[in-house]
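Only a single protein chain was left out; the remaining protein chains are all shown in position.
Note that the chains take the letters A, B and C in the order they are written out, and that residue 1 is the start of every chain.
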Amino acid sequence: MDSALIPEGARRCPFPVFAAGIAVASAVLLWGVYAMGLVWIKGLNQTNMNDYYGFALWIWADLAVIAIGGGAFFTGLLRYVFGIDELKHIINLAVVIGVICYSSALLILAIDIGQPLRGWFIFWHANVHSMLTEVAFCLSLYFSVLIIEFIPLVLENRQLDKVPFFHNLGHNMHGIMAVFAATGAFLSCFHQGSLGGVAGVLYGRPFAFREGLLIWPWTFFLFTWSAAAYGPCFTLTVCKIFEGVTRKKLVKDNVVDLLAKISGWMIATYIIAKIIDTIYWAGVTVSDMGFSFMHFYSDNAFYGVWILFTEIVICGIVPAILLTVKRFREDKKLLILAIVLGTIGVCINRWVMVLQVVAVPVMSFDTWALYIPSWQEVATTILPIAYGIIVLSLAYRYLPMFPQEQELYDAK
Amino acid sequence: MFPFCFEWVWDVGHYLFFGAMWYAVIIISLGMTYCVGKSLVDTLNGKGAGHGDGHH
Amino acid sequence: MTKDNHGKAYKFGMVIDLDKCTGCGSCMVACMSENNVPFKENETDKKDSLTWMTVYKLTNGKPFPDTDICYMPRPCMHCGGKGDHGHSPCVSVCPATATDYGYDTGIVSQIYTRCFGCRYCMVSCPYHARYFNWWDPKWPPGMEEYLSPDVSPRMRGVVEKCTFCYHRYQEARDRAYYEKRDTIAEDEYQTACTQACPAGAITFGDLNNPDHEVYKLVKPDPHNCGRPRDPKAFRVLERLQTNPKVYYISEREWVRKAGDNYRKGEWDKKNMLTKADGQH
Partner (left out) sequence: MKIDRRSFLGLGLGAAAGVAASPMTWKLTDDISIWTQNWPWTPVPRDGEVTFDNTVCTLCPGNCGISVRKIAGRAVKIEGRGGYPVNDGGVCLHGISALQYLYDPSRIKSPMVKKRDAWKTVSWDEGLALAAEKIKSLRDLGRANTIACVAGSGEGTIAGLYRRLLMAAGSQNFYTMDSMDKTWKMLIAEMHGFDGTAGFDIESSDYLLSFGTGFIEGWGSPVGNFMANSSRKDRNAKLVQVEYRLSSTAAAADQWIPAKPGSEADLALSICSVMITENLYDKDYAEKSGKNFDDFAKLVTEKYAPELITRTTGIDVPKIKSLAAGFARAKAPLAIAGRGRGDAAGSMMEFAAVHALNCLAGNINKKGGFWMTKDADTMIWPSLVMDDAAAKGYAKAAAGPGGSPDRLFDALTSAGEDETPVEMLMVYNANPCHTLHDAGTVRSAIEKIPFVVSFSPYMDDTARLADLVLPTHMFLEMGEDIHGCASSVKKVTALSKPVAGPLFDTRHPGDAVIMLAKAVDGSVRASFPWESYEVAISEVMGDTWDILAKDGYIKCASQPPAFRPGVDFKLLVGYDGPPAPLGDKKKFPLILVEMDHMRLTSGAVASSPFAVKTVPDTILKDNDILVEMNPETARQTGVSPGRMAVVETPVGSARVKVNIFDGIMPGVIAMPGGLGHFGGDNRYIGGKGVNVNELIGPVIDPVSGLDAAWGIRARISRA
């Protein structure tokens, strides 16, 4: 039915099966869109956010998708700027994930603000001292870079490629992709950092506050580093999910191994930095503010030391070891365990840096504030997942996303 | 965003921030203009008609 | 107009005597009434209730009959920020310059029509002084009649907070200008809560002016970001270096201690030092 659109020689499931899958995802997507409509029409009272929880599930989702979408900028940087050529076999996937993550992030931001129709004030009346301004600028600019990186892949679609202009455009864009990738990497480093800065500059919130370098708190660097470190974990996770769903091998082991190894070393260095940061924060920063370490992890029903342990040890040190040691990395199960743990780890980090920050009482007579998101918040947060599944499925079906697919199939 | 917005101040913060921003905007737009322009020229020169030729 | 808090400009601030405050709530209602603050049918979720001025109830945590309580009214603290340079926690984070620091007054403003509701400022404020309009402000039919034109009613989706009744400052300033005066007198500009407080617990004035009552009460140290020199006075969360312009006074040690966070033994040590200081 749609065979004319499918890349030449590629084997795809029958269209009805594909359509059924898309329909299921679309149903979830519509649910999310309905919730989104409610929020836009009736306002943010549709959420369970309150004056204590000014930032909640959505901002976490925002930070999390951007962190796990970090695979795009980092792989792009490695591929185009550092010239690690093997990665070209996975860069398409990384870029598509990036596009999904960043477009989702922008959408969530548009839902999250109280006056969406005035959202452009962040550009027009920009306050250069605000980390959020930096986020907005870099995020939207980097998103345009991602689109630019995505266009050549789209143009490789069998039918589009027949149009000479599109063919040439794709070719020419490939030609100077390094320039875009470098700009993108620069922008991405900054906005990943400024997302970290969003929390780190809050000197009224001891749990988030970090000292730092010039105007940048340590979280600025930690966020960039962790996005670069953990982003590829998510790229690989998605790759493995693809291989599982399609029951095909799509990327060669050496490519996966290389990216996993780089990710592993990045995580290892990151987690050391994170541990040093945590110790310094606990021993010096908050201590000067009159808090003890346990203040942030006790007297409440949810946040205990377990969350820090999970983030640093289980989802930090463990994947770092599993991915840096060749023997473990080459064990398929351990590899999957490591990349999944890594993805969870960075999500937990973003969670605590958004939600635990506002949950912790700061005034001595204040109390812990816990919150449970409303269904509208959950639905709009699931929306990007359904949307991502649809976009990834379409991209996989109609675009040559995995350059090694044919080769690997032939080798089988 | 622009010097005519009243909250604009001519200071280091604005130089750095908007310097970097406009720099990125210019690179991206110049890059894209180049690509589109060159592709138009290429197309008019008959390149890319029979696909397969000149493929990466 | 100077770009810090040390110059000739006004630095409006408030001193609240916690030993006089009875927790009656007049300040809260005076504020709501002055500033067109809306209300809902159910206001019992205090985390979703617009009260620019709110009164906290502190307890000393001791069992009966050694229990003690203290009411602490909390307006916006109008923080001067680190180094008292005007980079308040909230002002420095607002992406759209919708909240700003007035270097001529020390007042942290809020421009409702500029705010697009990202709520970053709320997250940055450790005092919970900022409130979001989760709902459309609606008055029962006929009750809009008491709304004051001096303060515009807000719209859904923006952040609002105490402005130290800035419109009253504007009015006083305009009058002074009209009467060709350079400065405004202490009693010309008072906030609604100060005026209403039946216990006289709230004092308002210029912290830069040694003749003003607020100055006499706390003796702010200009070389130390306005830290109070009076031993009975304190600011909430002094150690975070937010440098608020709202000061509190209490004779009760536990109340002063509750104003900030101290690790085990720190308070006693600090007190020993202050006592030693007081001797010479």
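Basically, contacts are C-beta pairs under 8 Å (C-beta built on N, C-alpha and C of every residue); 3 or more make two chains touch, one makes a residue touch a chain.
All figures in this text were calculated on a predicted structure; none of them were measured in a lab.
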item: Left-out chain, listing which of the shown chains it touches; value: A, C
item: Identified contact with the non-displayed chain, of C:23, C:89 or C:126; value: C:23
item: Touch list for subunit C against the chain that is not drawn; value: 17, 19-20, 22-26, 28-30, 32-34, 36, 39, 41-46, 49, 51, 55, 57, 59, 61-65, 67-71, 112-113, 136-149, 152-157, 195-201
item: Residue ranges of subunit A at the interface with the undisplayed chain; value: 115, 117-118, 120-121, 163
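Criterion: only the chains that are shown with their structure count from here on.
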item: Contact-richer chain pair (by C-beta pairs counted) among A-B and A-C; value: A-C
item: Chain centre separation in whole Å, for subunit C relative to subunit B (CA means); value: 48
item: Computed distance of Cα centres, subunit C from subunit A, in Å; value: 39
item: In subunit A, residues with contacts to at least two other chains; value: 124-127, 129, 133
item: Sequence positions of subunit B contacting 2 or more other chains; value: 7
item: Residues on subunit A engaged by subunit B in the complex (per definition of touch); value: 123-129, 133-134, 137, 141, 144-145, 148, 161-162, 164-165, 167-169, 171-176, 179-180, 183, 186-187, 190
item: In the complex, subunit B residues that touch subunit A; value: 1, 5, 7, 13-14, 16-18, 20-21, 24-25, 27-28, 31-32, 34-36, 38-40, 42-43, 46-49, 51, 54-56
item: Residues on subunit C engaged by subunit A in the complex (per definition of touch); value: 45, 47-49, 56, 58-59, 72, 82, 87, 89, 92-98, 114-120, 122-128, 130-136, 155-159, 236-237, 239-242, 257-264, 266
